[in-house]
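Excluded from the complex is one protein chain; the other protein chains are retained at their positions.
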Amino acid sequence: MALRIPLRAWTVVSALVLAAAWLTLTWGGFVRDLFLPPPDQLWDAFNDLATDGYKNRTLWEHLQISLWRIFAGFVTGALAGTFLGLAMGYWRGVAALASPFVEFLRPLPQLAYLMLLIIWFGIGETSKIILLFLAALPVSAVAARDGVRNVPAQRIHAARTLGATEWQVFRHVVLPSALPEIFTGARIGVGVVYGTLIAAEIIAGSSGIGWMILDAGRFLRSDYVFVGIILIGLMGVALNGALVALETRLVHWAGR
Amino acid sequence: MTLFDTSASRRTLLKASLGVAATGVLTAPRIARAAGPDKINIAYFVGTSPTMIAKGDGWIEELTKAKVNWIEVGSGAEINTAVAAGSVDVGIGIGSAPTAAGLSQGIGYEVVSILDNIGPAEELTVRTSANIKTVADLKGKKVGTPFGSTSHFRLLGLLKTNGLTQKDVTVLDLRPDALVAAWQRGDIDGAYVWAPAKSKILAAGGEVFRTYDKLEAAGYVIADLIVARTAFTQAYPDAVVAILKAGNKALDVWTKTPDKAAELIGKQAGVTAAVAKEDLLQYDFVSPERQLQPDWLGAPGKGGKFAEVLQGTAKFLVEQKSIRSVPELAVFQKGINTAPLVKSLA
Partner (left out) sequence: MTAQPLHFRLLSLLSVIMFFAGWYAITALHLAPANLLPSMGEVVDAFTDILHNGYRTTTLSEDILATLGRCIGGFGLAALAGVPLGLWMGRSRALAASLDYIIQFMRPLPPLSYLILLILWLGTGDASKVALLFLSALPTIVMASMAAVRGVKQQRIQAALACGATEAQVFRHVVLPSCLPMVMTGLRISLAGTFSTVVAAELMAARDGLGWMVFSASQFLRTDIVMMGILILGVFGMALSWGLLRFDTWLVHWRGRE
């Protein structure tokens, strides 16, 4: 290999190709702005949203509300799921009692029970957060359960022979060994909650970035839809990055 | 991908090309002007409207000699999307608000007829116990309506004409089913919506808060329309005429024999004849002859007042950031094509 092209250059080249295709399609008049807005429209739309907001709320407020919902739903769901999962991993009786529901809930599409949540919990924040909570709970529960079950039995035996109490075994052996899997579960959980955000914001709104996309989509405002998609995508990448960073700091012993 | 408006719908083309491939028979003459379409994609709402008789008794199939693909939709926005995507040729019952949005955005369709003037059929209902007597009493209350609908347009018009903003009244985006659920739970004190959700709300502690007459006078006229993809009307003008003919005939059944019509319509919409009749009575079904008067669509070549209504609606939608800009009046005048309606009366 005489010429070695740095990897970053490939990224730049591919991005340029993508941008060129976008420009040709839109400015070249091959595709109407209704289907794919040209860059200048997208930029205008972003500026417009950033300065004027969307339907009585600033863009920031929409983003904040969505982030808050994700946070509330995920934290409550992950905590409840982890506790349930730890108990399921530790006591097989608990596992036997709870697993039919966890296994039922896990693959169940959240949109299917949207209507019931509206009927039961109203149209406010409660039903939205419960939907996200229910999305996060089974994922975390299964991860924590598997984490506890995969703790090598020798370690527990060793700790017991050294005279550790049940609580000490749990606190110093089981929990640290299960933590990497709990974290993996948390990351998958964030992904699931994030993917469910728009479903949650279908429930009566007029707030949230997901609602904005849905509402703009109704009027075929493709420019706002694209801005929304880009924002929601970047937010997702950032969220994932933050979690990975947190994980490497907290679970530095993973793999050892 | 049909990113462009093609002369025949994508499915027809695909079908034609498949036909050529499979049998080797030349199918080109099918695209000729004189012949009718093989298949018509019609979007419609399940509801109490006379056109349901035409659907139930297969009049359109009979008159057009085409296979009709009935596509049920829940909102006018869905019709806009489907027409833009080339999946729908004719939309029956689309509201004037989504139509104004569609015409402003250059979706390739035309208004070919008015189904009904909505009038009092969509109206504000308030919780009796909330003691709302004047518009100002709505301050601090929560009112739900399906966003992007004609009801939404009216509700915001009500606030605007009374000097209220959405800071004073919380306006929530709720689909009709969710509105009923929210109402029953006591989450909202007002709802701007149509039947059957409206009737259910009235039955559960609601009362009508009359707004429509003042709003109509202030220019907030709302109507349900029939739209047809421009390219479809050009390719198959006779099919559009036939569809309108079926609609006229159905309207005749309603005006001449309301009880019989209510029974037929109720069966289609899944409600009892009594409920259907009560709903139907709230709408003003504008006869084809009246539609051709200057007050409504106007005769071909002589625009009626309705183009201004659509433009006014579009102006409002721009303020709402729902669409980008309002085109000139000529765009809306061109967006109304009454030639097929005239022919349907012949």
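The first chain written gets the first letter, and so on, giving A and B; residue counts start at 1 in each chain.
The rule we apply is simple: contacts are C-beta pairs under 8 Å (C-beta built on N, C-alpha and C of every residue); 3 or more make two chains touch, one makes a residue touch a chain.
All values derive from a computational prediction rather than experimental measurement.
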{"item": "Among A:G73, A:G205 or A:G228, the residue in touch with the chain that has been omitted", "value": "A:G228"}
{"item": "Among A:G29, A:P100 or A:G163, residue touching the chain not depicted", "value": "A:P100"}
{"item": "Contact footprint on chain B, counting only the chain that is left out", "value": "1-3, 10-11, 71-74, 78, 81-82, 84-88, 175-177, 180-181, 184, 270"}
{"item": "Missing-chain contacts mapped onto chain A", "value": "5, 7-11, 13-15, 18, 34-35, 92-93, 95-101, 103-116, 119-120, 188, 191, 194-199, 202, 210, 213-214, 217, 220, 222, 225, 228-229, 232-237, 239-240"}
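Operating definition for what follows: only the chains that are shown with their structure count from here on.
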{"item": "Rounded Å distance between chain A and chain B, as computed from the means of their C-alpha atoms", "value": "38"}
{"item": "Residue numbers on chain B that touch chain A, as the complex places them", "value": "3-4, 75, 77, 80-81, 84, 98, 101-102, 105-107, 144, 147-148, 166-167, 171-174, 177-178, 181-182, 185, 187-188, 317, 320-324"}
{"item": "Touch list for chain A against partner chain B, complex", "value": "30-32, 34-36, 48, 52, 54-56, 115, 118-119, 122-124, 203-206, 211, 215, 217-221, 223-224"}
